[in-house]
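With one protein chain withheld, the remaining protein chains of the complex are depicted in position.
Think of it as A, B, C and D in the order they're written, each chain with its own count starting at 1.
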Amino acid sequence: MSQLISRSDLTAWINALLAEYTVIAPTKVDSLALYQPVKRADDIFMDFGITALSPKEWLFPPTETLFTITTQDGTMKLEAPPLDGKNLIFAIRPCDARGFRLLDKVFLAPPADTHYAQRRQNTTLIGLACSKALPQCFCTSVGGAPNDASDVDVLLTEVEEGYLVNIVTEKGQAAVAQAKLIEKDVTPPSPPNLKPVSTEGIVEATLRAYNDDYWERLADRCTHCNVCAFVCPACYCFDVRDHINQGKTERLRCWDSCQAPGFTRVAGGYTPRPTKGARLRQRFGHKLLYYPQQYGDLLCVGCGRCIASCPVNIDIREVMEDLQKLGVKSVSARA
Amino acid sequence: MARIGVFVCHCGSNIAGTVNIAQVMAAAQTMPLVTFVADNKYSCSEIGQTAIREAILKQKLERVVIAACSPQMHEATFRKTVAQAGLNPYLLEIANIREHCSWVHSNDKAAATKKAIELVKMAVAKVARHEALFTKEIGLTKKALVIGGGISGIQAALDMANAGYPVILVEREPTIGGRMAQLDKTFPTLDCSSCILTPKMVEVAQHPNITLLTYAEVKSVRGFVGNFEVEILQRARKVDASKCTSCGICWQKCPEKIPAEFNLGLGPRAAIYTPFPQAVPNIPSIDLAHCRYIKYQEFVARGEEGKKPPQCRICERLCPPQAIDWEQSDQVLVEKVGAIVVATGYQTFDHTRYGEFGAGRYPDVITGIQLERLLSASGPTEGEVVRPSDGTHPKTVVFVSCVGSRDERMGRAYCSNVCCMYMAKQAILLKEHDPEVQSYIFYIDIRAGGKGYEEFIRRAQEEARAIYLRGRISHIYQDGKKLIVRGEDSLLGRPVEIAADLVVLATGIEPSAGAKELAQSLNISYDAHGFMVEAHPKLRPVESRTEGIFLAGTAIAPNDIPGCVAQGSAAAVKALAVLSRPSLVSDPMVAIVDPLRCTGCFACQRACAFNAIDSQVTRDGKTIAVVNESLCKGCGLCVSACRGVAMNLKGFSQQQLLAEVNALWR
Amino acid sequence: MNQAIRDKAKELLASGAVSCVIGYDVGSDGINARPFFAYTEEEADGLAFDQTCTHNLVKYLIDRAGKATAIVVKPCDARALTVLINEKQVKREEVFIIGAVCHGIIESTWGQKGSDLQGRCQTCTQHTPLVYDLLVGEPMAEPTPKAPLDHRAATLANMSVAERAAFWAEQFQRCLRCNACRQVCPGCYCAECFVDQLDPEWVGIRIDLPEKWLWNTIRAFHLAGRCVGCDECQRVCPVNIPLGLLNHKLEEEVATLFDFRPGVKADVPAPLETFKKDEKLGIGE
Amino acid sequence: MSLLAPERPITNPFLPYLATVKGVTQLTPDIKLFNLELDDPEVREGFDYRPGQFAFVSAFGVGEAPFGLVSLPHWKAGVEFALRRVGTVTRALHDLEPGAKVGVRGPYGNYFPLEDYRGKNILIIGGGIGMAPLRPVIRTILERRPDYGDLTIINGARSPQDLVFADEFDSWATAPRTRLELTVDRGDDNWSGQVALIPSVVQELKPSPANAVAILCGPPIMIKFTLARLKELCFADAQIVTTLEAKMKCGMGRCMRCNIGDKFVCADGPVFTFEQISHLLEPF
Partner (left out) sequence: MALDYQPKIVGFLCNWCSYAGADMAGTSRLTYPPNIRIIRVPCSGRVDATLVTKCFQQGADAVLVAGCHPGECHYSEGNYHARRRFTVLRELLSFLGIEKDRLRLEWVSAAEGKKFSQLVSEFSAEIAHLGPRKDNGKAAGGSL
């Protein structure tokens, strides 16, 4: 027996959730699907393949005030802003949810990042299993699955009668408290088939390729547009700087990209990663080597956003394939 | 690097009467990096300056803001003040709380105080980003160039030469003397023009400090004050000046006769000629466009069929010292000078543009300058005034004023300044030449503002019995031997018609041909008519906006002889003030390139009006911009042109201006 | 066409006339073209040109300064190349230009083939590049200019100021400040973009509307009189901000005010690098 | 999910300790030594660190940047940093006067394993501001002089005025079994010492690799050529230690700026032997 919610009950449930949570759900903005806070269940756009951006911004916002700096009567005070309120990300794809698992390892490792940790704690993830695969999808090759429930609090799977509701965690249990669920014997649809990509030995292959000219060749066409980093659910490069405006001074953490030319430039002008190739190596090195060495997993969830949005078609699947071949034979035609 | 001191000036009650000084001081105390705040009754007074100096030393101030009157008043004063206390004079910023605040907001003291606080805040933010700047000493060439050998240029050249400085005088024509040499007498004294001019011309020629280059033109000027490099084109005379004795055989025997420019076509000259007998230098030149031998050579060079023109070469054969030199060619001379006086003079308006005056069809409609030549004893008629058409003596002469002056139709809104006076002079001279002559002078207004000028007009009316008619001429046409002049007497409000023997058009003054092009190569500005623009019409009337280049005479605007001479002397003094300095001091507020940011797109170079951007190749082979600090005037146009903020302007840097903007909101 | 490009590329590489040919090959979706750098004759066989070759490749030439390079350009790209040559970022003598006659580029996304021409191509008046060393494809008659450059501009022009402000606030709000627009823009080649500069710090670090607004405004301004309308910025924007609209608006302004089209003539200053004394522009009068 | 439910309130790892500028000493025309006192007495007492470690210093309103700690905690005389005025943060810090508030976040990173070097001959090579983080190394060795073998210090800078810690040179040079070699790229009228680049001084001096450790810090170009000279003298990569400088935004191995390959300067370093990193360093 499975638990099921009908389409109309789903709407009612979401409207009930809105009283308790800030509900962040896919919406249609111009021609894009984006996760945005919604006011009504009707604002939600369910017919999305994948959103243009991952929902990572709701746990790791593009701009985060780490603390404000105020001076009163000659005394300086540093205060972090309160992060109250409960968030619920609705219809998060399993791959995007997996992105949070990868971010957790970074931001929750001691010393835990308070901002991320508080948001994480206050956020419930309602997953939505994928019923079809897009050409860029390859989650199954990097440890995920279209119907993977392991990183969400509740997983919804669309069926003819409505949505199967798989409650995974206590948080999920709390979220479905107000949902009208019915017990029914429904066979879950089989997940779509994805073309597998080999990741075998990729960590070693990437290490081997460290000083290979492969990176410069690959970088020939790379424009360092940073799009890959900004759409990625798992990228987390950031910058920290102060900002003064209207008398308010605050220390901010903002998204950044390792592809930006000045990313590593130190005061005085020296840049340790001066070439496009060195920066591209950093990107793939981080995903396929450094992060795995630090935390175990590949820093990729297989959502394929970087593949679809790369203006010059740098395809991480091709890169992995090339790296595996490197040392075996020269790979250059594709780079 | 911080420690900013703020000094708020009361300026008696000028500021303190409107702005609450105590509030401004209290606010300044809280501004970032401000470590000391004080007020002064009068900051510019010796007591005030001493207080500032003492505070700098005692408080170890590193930057100073003085909230007082406009920087245009006392920035220079206070720079000296802080320098005396050992600070770099450029680590000072003035907050203008008088002209821009207390004086204009005296009706709202609270708002004025608030504004004064913000102005101080902006100045504090700016001064925090000031950098110490240093002037540089630059050597100079102690030699002057005068362009134009008319009376203005002659005067300037002589004054500088007499002061002991070498001068190069460049004149386009084969002789110096300019327009004044064409005149018969000068108003209002009726001195003989050449009698007073010729000695000066000779003095130029003989002066040990003057290098005279006639038949020569300035082709290009590069460099900057103290260090100009000039290219001068010396046109070939085809006569060896070192051999020529000015005996005159050549021009007497030359078979080719052409209307003489100097006499405005009223008489002939030869193809080898000097413009007039007193020419300086008195070396003839061969007019290549008309010389028969040159034409022959060209014919042969073209290889055309047909009858060959005669070879001529009479001058060559007859020249006693064998001075004719066919091989002589144009030469480009390069000279270094420290200052330049531009005195390129004028030409007269082309009256043929006036259809109603016959558009040049009537030979007896002549210009004022043509009449000068007829009046001149050394002119084509040896001083006999005759009609060009039939050689008879005119009895009724009509003068028409403002031909090409004060006439917007012709694009000449300005007054040519001298016409009223020379018409009066010519009426007097005509009467002297022939008591039967009756002059009619059509005028719009009589402009006679000079010393003795009004009396001179009176003399024309009373002694020479010239009849002044106020009004414009509508039409001139030939009727038999007479020229019928139709106009209106606007005082009586009725039409006038005069049957004249001779009509004299008082053609207006316009800049010499080529003046615009010269101004462009000198990088000095000129107005819509081509007159050179003064650095300031009142206070810097003989300086161009380019340092080291000075102006004199009718190149600036129509002027009479005393005015031109005065300007020539004035320009000379200004030039001497440059030349007499041991060295020049550069303004440190110039542009500077950040070589790491420059991509070498050279938008700065395209924008720069002073050729101050050069290129240089960096160690890694990149071609980037570099500022020639000597040429840079500090306008900052290049800074705005630079998208990548590689270009900056010392003293008004992007950081400084941005700090001011941000201070308004931070 | 493909063969002509490949033959020339091989010839140039074989003779050593160039060390690299920058063109297009087929991307990982098997549908859409992507930029391709051929260094060997063998690699040159991968070169191809079709109606998915949307990328403006000329920016790659800046990195190849000092190295002789051949490049495949569409007519719009050729104009961008002229801009770069005028601005001394590329030396004409270092580039062999393979000009491709262009029938317009198809609007398509990765993994999907589109069918309609891109908006910019619908108003394009140039099928044949204005500058090339070798022309590939059959030259064809140039269509008459179709105004306006961007039909969206008229819609905006008809809005009230407040509506326009709201429109752009909504668009810019999505901006991630990823700078992709800049990275692909052939006109953006500053060593250190003003937005990245810490001193002076023009734009704060916040990824907030005021910063996004300033960034997008100044970037558009910096391209005024220089942008050839290749729309790469708009194509790569991950959140679909209609950046081309801003550029086309300024393109039209510059054409109207100064009678200037960027990249048409060599050796002319951009309109904001020069002036005419007597022009009447409706400001400061 | 234990990570999500911490037992005690976690403190914001980006929050610096407030500190007061106690002293500012101009070391060279563009380097100032800052002496800071941490405001909270408890924090001050507990702020422990070793030679080689670094901390972030905040100029509030501008930002923070990492700098090597150049003092030693047992001096109980405040926390010291030598800062060269080169970027926005250091410019703002240079503008500060005693009494001003700054932030200190740290200490971070590993340190020179001076315990392991006991009994060894130590060669210390510092160029310009690169000498700053080596000061606590030198001072530690001098404080425990009998524990170590010969100490050779090569300190170089662009010009005589650019040599940092000049007022300590006498005490270094006069210590037992210690040799101080000062060198500059360009001398001036008052300079009677060597005018040579550091690599040439090393070449000249020919230090023996036997039972030795070489510690170097300086600009990349100096490191590159000095390394080459040391290798010619048969120093093994494992015998050569350096402390690296990199742009950093966190100090916790997260911002992905300081890593060189898989080595994080902030977390795995800043002290490395060349054995650990030589395969990752292109500039060297």
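Here is the rule we go by: a contact is a pair of C-beta atoms (placed from the backbone, for glycine too) under 8 Å apart; a residue touches a chain by one contact, two chains touch by 3 or more.
Just so it is clear, the structure is predicted and the values come from calculations on it, not from any experiment.
Visitor: Consider the whole complex, including the chain that is not shown, and state which of C:V26, C:L117 or C:L209 touches that chain.
Guide: Selected residue, touching the omitted chain: C:L209.
Visitor: Among B:R3, B:K253, B:H433 or B:R545, exactly one should touch the missing chain; which is it?
Guide: Counting the whole complex, the residue in contact with the absent chain is B:R545.
Visitor: What residues on subunit B make contact with the chain left out of this view?
Guide: Interface with the chain not displayed, on the subunit B side: 70-73, 96, 98-101, 103-108, 111-112, 114-115, 118-119, 122, 523-525, 527-528, 533, 545, 589, 607, 609-610, 633-637, 639-641, 649, 652, 654, 657-658, 660-662, 664-665.
Visitor: Need a quick check: the contact residues on subunit C for the chain that isn't drawn.
Guide: Residues of subunit C in contact with the hidden chain: 153, 156-157, 161-169, 172-173, 194, 202, 208-211, 213-214, 217-218, 220-221, 224-225, 246, 249-250, 253-254, 257-258, 271-272, 274-277, 279, 281-284.
Criterion: only the chains that are shown with their structure count from here on.
Visitor: Identify the chain whose mean C-alpha position lies nearest to the mean of all protein C-alpha atoms shown.
Guide: Nearest to the common C-alpha centre lies chain C.
Visitor: Measuring between Cα centroids, what's the chain most distant from subunit B?
Guide: Farthest from subunit B by mean C-alpha position: A.
Visitor: When the C-alpha atoms of subunit B and subunit D are each averaged to a single point, how far apart are the two points in Å?
Guide: Centre separation, subunit B to subunit D: 64 Å.
Visitor: Could you say which residues in subunit B touch two or more other chains, in rising order?
Guide: Within subunit B, the residues that touch at least two other chains are 596.
Visitor: For subunit C, jot down the residues that touch at least 2 other chains.
Guide: Residues 192, 199, 201 of subunit C touch two or more partner chains.
Visitor: Using the touch definition up top, name the residues of subunit B that touch subunit C in the complex.
Guide: It is residues 596-603, 606-607, 621, 623, 641, 643-646, 653-655, 658 of subunit B that touch subunit C.
Visitor: Give the list of subunit A residues in touch with subunit C in this complex.
Guide: Interface residues on subunit A, with respect to subunit C: 29-32, 34, 52-53, 62-63, 134-136, 217, 220-221, 223-227, 229-231, 239, 241-243, 245, 252, 254-255, 257, 260, 262, 276, 307-313, 315, 317-318, 332-333.
Visitor: In the complex of these two chains, what residues of subunit D are touching subunit B?
Guide: 85, 91, 94-97
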